[in-house]
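Other chains dropped; remaining ones untouched in position.
Going in written order, the chains are labelled A, B and C, and every chain counts its residues from 1.
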Amino acid sequence: MYLARIVGRVVSTQKQDTLQSIPLQWLQPVDAGGKDRGVPLVAADTFGLGPGELCYYITAREASIALWNLDVAVDAAVVGKVERIDLGEK
Amino acid sequence: MYLARIVGRVVSTQKQDTLQSIPLQWLQPVDAGGKDRGVPLVAADTFGLGPGELCYYITAREASIALWNLDVAVDAAVVGKVERIDLGEK
Amino acid sequence: MYLARIVGRVVSTQKQDTLQSIPLQWLQPVDAGGKDRGVPLVAADTFGLGPGELCYYITAREASIALWNLDVAVDAAVVGKVERIDLGEK
């Protein structure tokens, strides 16, 4: 799973039927320090997180598990909110 | 799921049998601002979107869910049209 | 699915049993203009395409669908020949 910050919400009325009731967030992947890295993506989010919150998300086939429904056509889903990362000594 | 703009249609008469009736679009991934990024790809599209329209697509095993048929040999499919992205404050 | 050009054939006699009768091509991914991009790969091809021909291929679990046999140990397969790409106006 990768770290990301919620940056917005995707508005889409014409979408595949299995996605009808699924909120779609616009996520910016970030590094441990919270700095942007890589390409933003669209992910399902059933936690209702708001802009600025830090989360981790899963991708591919596992994403539908996060929605308790393997028949949903998603390949990315938020699976938790990150409070903090405790770094140990190397 | 990633954002992309429809840029064309792939013409292919000699193709795997499960793909016979599936329209194939030529997609350019874009960022939130609509600027091109990364490598264009071929994706199944049952929405009939036209050139210039913004969509989001899924990849890998999930793509066949989008076609309601797990036995179709695709690994990318358009799953919705994007009207807009509402950005929140960070 | 991504675009690629057939550039050769992989000769391999010592291979996993499920691959015994599967022709393996050496593919160079290309962009819409036919220019090389990214890393060449080994893909199953039941179309018998020849060097120089343009195709699109699928990856991961879907590749075995292309061979009508989910038990084949492949993660990339050619699924069609590309005649042309019709680009629309943006």
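Note that a contact is a pair of C-beta atoms (placed from the backbone, for glycine too) under 8 Å apart; a residue touches a chain by one contact, two chains touch by 3 or more.
Note that the coordinates shown come from a computational prediction; the quantities given were computed from them, not determined experimentally.
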Given 3 visible subunits, total identical subunits the whole complex contains = 5
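Basically, only the chains that are shown with their structure count from here on.
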Once you've mapped the touching chain pairs, tell me: line, ring, star, complete or other?
-> line
Using just the Cα atoms, superpose chain A onto chain B and tell me the rotation angle to the nearest 5°.
-> 70
Gap in Å, rounded to a whole number, between the CA centres of chain C and chain A | 31
Dist(centroid_CA(chain B), centroid_CA(chain C)) in Å evaluates to 19
So which stretches of chain B touch two or more other chains?
-> 60-61
Can you list the residues on chain B that touch chain A in the complex?
-> 1-3, 29, 31-32, 37-38, 47, 56, 58-62, 65-66, 77, 79-90
Contacting residues of chain A [partner chain B, same complex] = 5-16, 18-19, 24, 26, 39-43, 50-52, 60-61, 63-64, 71-76
